[in-house]
Structures are given as C-alpha cells and as structure tokens.
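Here it is, the structure, as structure tokens.
Only one protein chain is missing; all other protein chains are in place.
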Amino acid sequence: MKRAFETEVRPARQSITSRYAGQTVVAIGAHPDDLEIGLGGTLAKLQRDGARVVMVVASIPKDFDLRMTEARRGAEVLGCELVFLMPEGPRRLEDIKTCELVSMLDGVVRDYQPAAVFTHSSADFHNDHLLIYNACQPIQRLAYFDLFSYHPTNCRPVPVAFHPKAYVDISDTIEAKMDAIGAHASQFGGRGLDTEMYREFARMQGRMIGVPYAEGLDVGRMQLH
Amino acid sequence: MKRAFETEVRPARQSITSRYAGQTVVAIGAHPDDLEIGLGGTLAKLQRDGARVVMVVASIPKDFDLRMTEARRGAEVLGCELVFLMPEGPRRLEDIKTCELVSMLDGVVRDYQPAAVFTHSSADFHNDHLLIYNACQPIQRLAYFDLFSYHPTNCRPVPVAFHPKAYVDISDTIEAKMDAIGAHASQFGGRGLDTEMYREFARMQGRMIGVPYAEGLDVGRMQLH
Amino acid sequence: MKRAFETEVRPARQSITSRYAGQTVVAIGAHPDDLEIGLGGTLAKLQRDGARVVMVVASIPKDFDLRMTEARRGAEVLGCELVFLMPEGPRRLEDIKTCELVSMLDGVVRDYQPAAVFTHSSADFHNDHLLIYNACQPIQRLAYFDLFSYHPTNCRPVPVAFHPKAYVDISDTIEAKMDAIGAHASQFGGRGLDTEMYREFARMQGRMIGVPYAEGLDVGRMQLH
Amino acid sequence: MKRAFETEVRPARQSITSRYAGQTVVAIGAHPDDLEIGLGGTLAKLQRDGARVVMVVASIPKDFDLRMTEARRGAEVLGCELVFLMPEGPRRLEDIKTCELVSMLDGVVRDYQPAAVFTHSSADFHNDHLLIYNACQPIQRLAYFDLFSYHPTNCRPVPVAFHPKAYVDISDTIEAKMDAIGAHASQFGGRGLDTEMYREFARMQGRMIGVPYAEGLDVGRMQLH
Amino acid sequence: MKRAFETEVRPARQSITSRYAGQTVVAIGAHPDDLEIGLGGTLAKLQRDGARVVMVVASIPKDFDLRMTEARRGAEVLGCELVFLMPEGPRRLEDIKTCELVSMLDGVVRDYQPAAVFTHSSADFHNDHLLIYNACQPIQRLAYFDLFSYHPTNCRPVPVAFHPKAYVDISDTIEAKMDAIGAHASQFGGRGLDTEMYREFARMQGRMIGVPYAEGLDVGRMQLH
Partner (left out) sequence: MKRAFETEVRPARQSITSRYAGQTVVAIGAHPDDLEIGLGGTLAKLQRDGARVVMVVASIPKDFDLRMTEARRGAEVLGCELVFLMPEGPRRLEDIKTCELVSMLDGVVRDYQPAAVFTHSSADFHNDHLLIYNACQPIQRLAYFDLFSYHPTNCRPVPVAFHPKAYVDISDTIEAKMDAIGAHASQFGGRGLDTEMYREFARMQGRMIGVPYAEGLDVGRMQLH
C-alpha cells in the first residue's frame, strides 16, 4: 500500500437528531436473544434518541417461562417495548405455515405502522432465522417502511457471507448491549459460553467507521431524507 | 397473488429535516449530463433542503466550450455548485493514470470534507463511468463519508443489473431534473434524441415507494443516524 | 455520456415465423392472475403466431369458484387453454409435499411434451411462487424443453432483483394483456387497486428493445435454432 | 436420487428453420482461433442454415502473416466470411484505447447491421478477451441485436465460472469445428498441444440437451420470436 | 489465444501422505447412490490413504430393502463404513422437521468427531439434497471440521451452476467409483439408464488438474495445514 494518509480521520459531523425520532421502529427476531446479539446497541440508541422501539420475539421453542423472563429483562435493559408474536406457549417456527407467519407480521405492520423494520439476514443459516427473513419480504407490500437486516446471530462464530452497508455508532450503548445479552443467562453462562466475542466484533465493526463500537446492517430498501 | 391488501398506502411520516442539511455533499460524474440524468432530482432536493451540493464533472472529451457551458446551465437549474476536475481543456479519462485520478479525487475529499459522495455504479458498462466508480473506492480510506451509486446513465436504454436500495422522493424536483437534462442540448435534441424516458423511469422508481417520482441509489456504505 | 448516437434505431428485421409455431408451450403460475401479469402479452402472441398455449394454474387458496371463473375469463381473453393442477377445491401450495408437486408437474411435461415452459422466477419473494419455481427445476430432467422465468408478480410494486435477458415484443397484444389482468376483478378493482402500472412497466421494458411494449424473461436454458 | 425417469428422452421437435436464416450474424474474437474454439460449430451451422456469418478477428499480436493465413483457413473450413479489425499489421489490444476499440466495433454494427453478435464472456480471464467483452457492451446502444457470449477460450483447461444458458446442437458440424481449430497449427501442433479436449468438451455440453455434441452460450440479451 | 505454452505440464510433487490419514471423515448423502455419484472416487481414495471413511445415507424413500442392499454393496466396493440416518424404514426427508434433521446430524458430529464433512451443494436443485445441504450448515457450530460440497448429483445431466475449487485426483479409484455406482442397479440399468457419463465427467474434471480422472469439490470452510 503506497498511498499516503496524511489527513486526520474526521468523524462526519452529522446531525445528532435521530432519523427515526418521534417514530416507531420494529425489530423482529426468531427467538429471545437474537435482537440483543444482532442489534442491541442500535435499538438502545434509537430509543435514547427518541424513537419508539418495539422488539418482536417470534417464538420460544422451549423453556418457555425462563426464556420469556430473560427476554423481558433484555428488553428492559435496552429500554425497549417487547412483544411476543406467539405468547400462548412454546412453538417452533417451522410448525407455523408461511402464510400464517406472514399474516402475523402483516398484523405487526398494521398495528405499529413502523418507519423501519429490522430483521434477520439471508446470509444467516439458522433455518428459523431464514423463515423470519423470508416472511419479512412480502410485508413490504403493505407500506413504505425502511427495511434492514442485522448480522447473522450465533452463539459460536461461524464464517458467514454478510456485508453490512449501513453502520450504527453504538459507542454509547455497547454496555447496554452487553448487559442485554447477559440477560439471556440460559444461553451463555448456563452453557459455559462467554459473550465477550460480541464486544470484540462490535469493535471491529467500529473500526470501519472510525468509532469505538458499531453494528453493521444490510439495507433491504430505504428512503433517503 | 392471493393476499389481501386492505390497508391504505401510507407514506412514512418522517422528519422533513434533511439528512445532510448544513453539510456538504459531493456528486461525481464522468462527463457533463451524467449527474443530471443519474440523480438530478436528488441533488436539487438536497440543495433545497439545506445541503451544500457540489457537482464534480471529471472530464470533457470534446466540444469543450459547448459542453462546459451546458454543464454550467445544468448545475444552475439544479441550484448546485459546479467543479471541473480537469478544467484546462478536453481530456479523456482513460488517458489519465489511475493513481492520478485517485489523487485528484482524494483532493476533492480533502477540500470539501463531504458528508456524502455520490458516484457511478459498478453495474454501468461505459468504461469512463467504471473508471470513476473504481477511483471512488480507495478515497473511502480518507474519511468516513456516506457513499452511494446512482443508476447507470445512458442516452438510450440498455438492460443493466442495477438494484437500487435507497430511494429519494423527487416529486418536487422532477421538473428541475428534466430541465437540467434539457440543458445538455448537444447530447439530446441535437441528435434527435428525446429525454422523456427519464421522466417515465423516475415514475417507475416512484412506484416503488408510493410517490409520483423517485430516484434509486445503491448503498456503498453509510452511517445510520 | 459522450458518445454520439447518430444512427437510427433499427428494429431487427427477423422472421415473423414464431419460434414455437406448431408446438405446445406451457406456462405455470402459482395462482390465478400470475400468468396474466407476468407474461400475458407473450402468451397471447404465442397463440396468435400458431403455438398451442397451455396455462397451468397450480392452486386456488380461497374464493374457489370466483377465482376459477376469473381465471377462465383471463385465459379466454388471451386465447389460451387453461388447466388447473388441483381442480378439486381450494388448496394452499405449502400444504402440498414437494415430491407431490414435482410429480404433478412431471405429469404436465409428459402430457403436453412442451417445447417451452414458462415459470416464476427465483427473484420472486412470494413463498408460493418460489415453491413453483423450485418444483420446475427437477422437471428439466424429463425432456429438453426451453425454460424461462417471468418477472416477479405483485399487486403492488416492491423492488426485486430480476434481470430479464430475453424480451418479447407485445405491442400487438398489450390490450389483451390488460384485459386479461382486468378479468381478475376480485384482485384489483375489488380492492381499490388499479392495474395501470402493468402498462407502464411493459412500456419501460419495451424501451429496452425499441418497441412500444415488451415483457422481459430470464433464461433458464434454451436451445438456439 | 430417488425419482423415476421412465420416459424416453425426446429431443424437442422444433422448426428446422434457423432463427437467423437470411440475416447477418457477427462473431467477434480477440485473436485468431478464439472463434473456432468458442463457437466454431455454431458458426458453421448458422452458415449452413442460411445466415450470413461474419467472423471478426480483432487483433494479431505477432506472427502476423502466419496467423492471418491460419485464420483464413479456419474461416474457410467453417464457410464463413472473415474480417480483420486491424488488418494493417501486428497489434496488441491493450495498446488500443477503449474509446477507439468501441468506435471500431460501432463501425462493425453499422456496416453489418447484425441480427446477433457473439462475443467473449465476462467469465474469461484473458485480459484481451475481457477487453473485447467490455467493448461489446456499449455497442448495444446502437441497435437491437441479440447478444451472446461463448465459453472462455484457452489452450489448456483452467476452471472458469461460466454458465451456458443457450445450447446449440453442433452434432452435424463438430468435424468442421475440429478441422477449423486444426487450421491453427501454430497454436496447437506446433506447441505439442492436442485439440481433442474440445471434442470431449462439446460432448459433455451435448449431454445437457441430449445430443451428441453441443456448444453452450450465455445470453446477454435477446428477443424471443 | 496468443500466449505460448512451452513448458511441460508438471503435476505438483506433493506429499503422498493423505490430509486425513488416521482421522475420520464423514460424507452425507440424501439417498443411496448420491455419495457414489458425487464423490465415490474421493471416498475410496481417502480410505486407501488411511482415513476412516463413514458414508451417511440420510433416507430411503421407497424400495427400502432393495436400496439398502444396494447401498451396502456400494459402500463395500469403496471400502467405507455405511450408516443409515433413519434405518427404521422408508422415510422422505421433507417429512422430517428441520430441527430434528439438524439434531440427527449434530449426533453424527458428536459420534464421529470428523476431521472433514462432505455434503450436497447449494447449486443442487433436488429438494431433498438442499435439505441436507442446509442442515449441514448449523452443525458447523459444534466443532471445527473442514466442510466440502460435492457436485450436484443427477441421473440425467441438467446444467447447474457449480464451481469446484478443490480437486481430487481419482485416477486410481475411478473403477471403484464406476463399480460403486453400478451397485445401484435399480437406479440405472433397471431404468435403461447408462452410467458412462460419470466417467466422461470425471475425465473433464481431470483435465482441470492434468490427471486422467478427478472429482471437484466446493470449499465451505477448511483449515490449511
């Protein structure tokens, strides 16, 4: 690399006003903990900047009460509302018909009229995550919200082909994110797994935009204002 | 298609405050008329919403004085500043070394410290357009601006594989766009070519977000605020 | 864009004899109205040029009698034969096993020995459309017909990553297409939806080959004669 | 693989009339022997079926007289016309400016008004082949001919990511193809290289459509008649 | 092609010691005969070079006893162990829940602690093959084995978009492969189908690395030692 880099790194001096302040955004995750891992810092930041943030947990396959409690604690840490798509008891997403799942998510769009929806990515390989990603495509026909995908969420790192295009500076909310992940004790500490890799990963993402910590999102569609 | 669409189309009620108000954005085109065709409506809108908009025309291969005059008229219609990267006379981009072209564009970044840069797309097939697209990749290392690509620009329609991700509602500036394109008389009327297809195309793009006219952009990288 | 375009646009002077005249072509759609929206103009043209055109409607999820009547009217307008894959009553495609769906489509290939098959595209995001697309892949093993995909079909425009490679001039059959779409009153007028965007879209596609109206197809495989 | 394949393989019974009979097609290759290797069987077949076939050899980098003589012999074997884009002496394609190369190919389109153009593929890795491929993209703006790409051409097999979509049955012209390749003695026998792999490769392609020998093409754009 | 190829083809002089000697590798196929067709030569070679090779047949949809017998004969010819994932009777993969299928394959990883896993490819279009491919993605989280995909397996050739990156020289085991395929008489001879195309295909693959016969694999992930 032969080019000189004499200039200072100058973080863009952009408006502090949040893009979604005063509006509602909806984040959809297949299971408890997916949203905290995938974009917990972004959700906390959106909430602090004045958006109404609704976390939608699509299903809880087992340990229903425990995981519901952990999900509530996670949302509380982030300061966000929490909605269970199937609050009646343990369900597996693959036991739901696609048309029913789309219909439930259509209902979310109608109820919350979101300015933005955040969902799983097509680069994920967990079947339930892909079911949610796929079901979020047709709901785009109902209204013109922005649509983003967050990084594939795993408890252990596996190489995935995800290319974030939009970055969110989460330097102010990284601790909230880590705490919210920690709320899911049954998934981490309970299995002897450590969550520190999420902090390291946010740090690498932060390097892409010259801030301490960031989360990366792929852009499905958006309106530029 | 079996799904019901009972709901009204509700344009998202988002802040009227422009993302780039009070900041500088830079749009780079290989030749005069590329910026007007590719994102003239967006540039006019950004300017009206309070951004400083700098149009950079990289080269004029021939008819130097005529095309410089047309470029000035186009920028004037859009209300934007105009900069010629090579104002000294007719030049072809392929006669410039890549390292020199990158160096010139590095200079643009240093001079204007843009919050966003708009450039050609990798889906374009005009060699000069690709040279500009490629030269805009390394300038990303200098600072953390948003980077977008506009639709391939042609005088006649040819199928291209361009997928816009970010849409700009240009319903208020479509006439400015059409007028600015019209300023390049030597490229259209002078050849018996009509510019109406750009209006039709903006209308199809508008359909994607439920507004009369829009322009679509691909997202290279951006920060979400 | 600096290149001169002094020449006239000359539509290629190609044989008026249809590629499939005297042969059978099969078009497969997930539901009534998909074929009219996706390639109604092409089907009408193929029929007028001497091909036997068989429209296969895979399923009717609800309003069985009404939609069957609309499908018959649509096919009548286009002058094509109509076959229901599951004529016995309302069915959802996701309730059919993949191996059964492939087996039914194998039967279509055996019964009609088509020279060409037209199906949904992998760029579609409606789950039922994808089920049909996927089930059309293995039927290729049975015989050597041409295989094409038509544009994703929606009642409202949503950005999709579909790149047509083969265009059909439907200038003579655009009205038949619009009428055939209109036959599906329950899907459009009945919901307050307008169908004019399909005409606009055919006009944009027509621009790609220099004719008033066209439909674009992706090529799965074909033999060149 | 569990599915039954009880049916006979039935080659599609399509019209013997060639798609391009009575019209002109142009095939463009970077150097002598590229067209014979890439689609010699197709060219011979098109000629036999009544098309005027023009082989355009873009450049001869060295051994000018010898390779010109071989190129003439190759075209003669296939029964096609031969045109040298730079007949004045040895030239390397990378020494020609892109705008000049496009201009020369524009001239070919104007002179021959082709119904189809065949060129190198973007999957090729020889720099000169890519220069020809790229220069063939903008010539599409001049008129509405079909555009196809042939398989990357090499003297030794190297894995490439080329997916043919359109197949041509060359069972009747495989010997002409092999003879035409053999005309380029300086490239094969003269180096101790054998050409038999081209026959084997045509045989594998033939398997894809159930005929003894075939060539595969990618589709840039085409009109379906 | 103008470049000289004066050098001899020199097969790389690499260690004869197998990468997986003394370790266990697992190959997973949807049905009997998939592994023999996809990588029979590789499995025989791995076994001869000192690896423990476990062939996992996921399901037998019908003709249970006959196909079980054929599978045993195929594995015997290759010298490999054979495991049936569902030995209790005829099952279709699409009748198994994804989470159960992943759970069964998790069990395989736990039981055999493989150094490498070979599975179907995402370029395959048989639904059952894709179900296996997809279910093999999440098992990567359990341990750090190499993961490869073999060529789509069909009884008749259909074009697929598969690009092998890693080649295995099977010149010494091509006859074992052909014999192992032949063991599945019910799928080939019993249907009047011939298996010779697999030999031809291995020969074309061999050309890519300069050996008589080869099999090509795509690389999911691997460690380089």
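Chains: A, B, C, D and E, in written order; residue numbering restarts at 1 for each.
Simple rule for what comes next: a contact is a pair of C-beta atoms (placed from the backbone, for glycine too) under 8 Å apart; a residue touches a chain by one contact, two chains touch by 3 or more.
Since we're looking at a predicted model, the values are computed, not measured.
Trainee: According to the contact rule at the top, which chains on display are touched by the left-out chain?
Mentor: It touches the following shown chains in the full complex: A, B, D, E.
Trainee: For the chain left out of this view, which of B:113, B:134 or B:171 touches it?
Mentor: B:134
Trainee: Among A:31, A:52, A:141 or A:221, which one touches the chain that has been omitted from the display?
Mentor: The missing chain is touched by A:31.
Trainee: What is the set of chain B residues that contact the non-displayed chain in the whole complex?
Mentor: 97-99, 102, 134, 137-138, 140-141, 221
Trainee: Which chain A residues would touch the chain omitted from the figure, given the whole complex?
Mentor: 1-6, 9, 31, 33-34, 37, 61-62, 126, 128, 153-159, 161, 163-165, 187, 191, 193, 197, 200-201, 203-204, 207-208, 216
Trainee: Contacts of chain D with the missing chain: which residues?
Mentor: Looking at chain D, the ones touching the missing chain are residues 61, 92, 94-95, 125-127, 154-156, 158-159.
Definition applied: only the chains that are shown with their structure count from here on.
Trainee: Please decide if copies chain B and chain D contact each other with the same set of residue positions, more than half shared, or with different positions, and reply same or different.
Mentor: different
Trainee: Centre to centre, by mean C-alpha position, how many angstrom separate chain C and chain E?
Mentor: 38
Trainee: By the touch rule stated above, which residues of chain E touch at least two different other chains?
Mentor: Each of 61, 126, 154-156, 158-159 in chain E touches at least two other chains.
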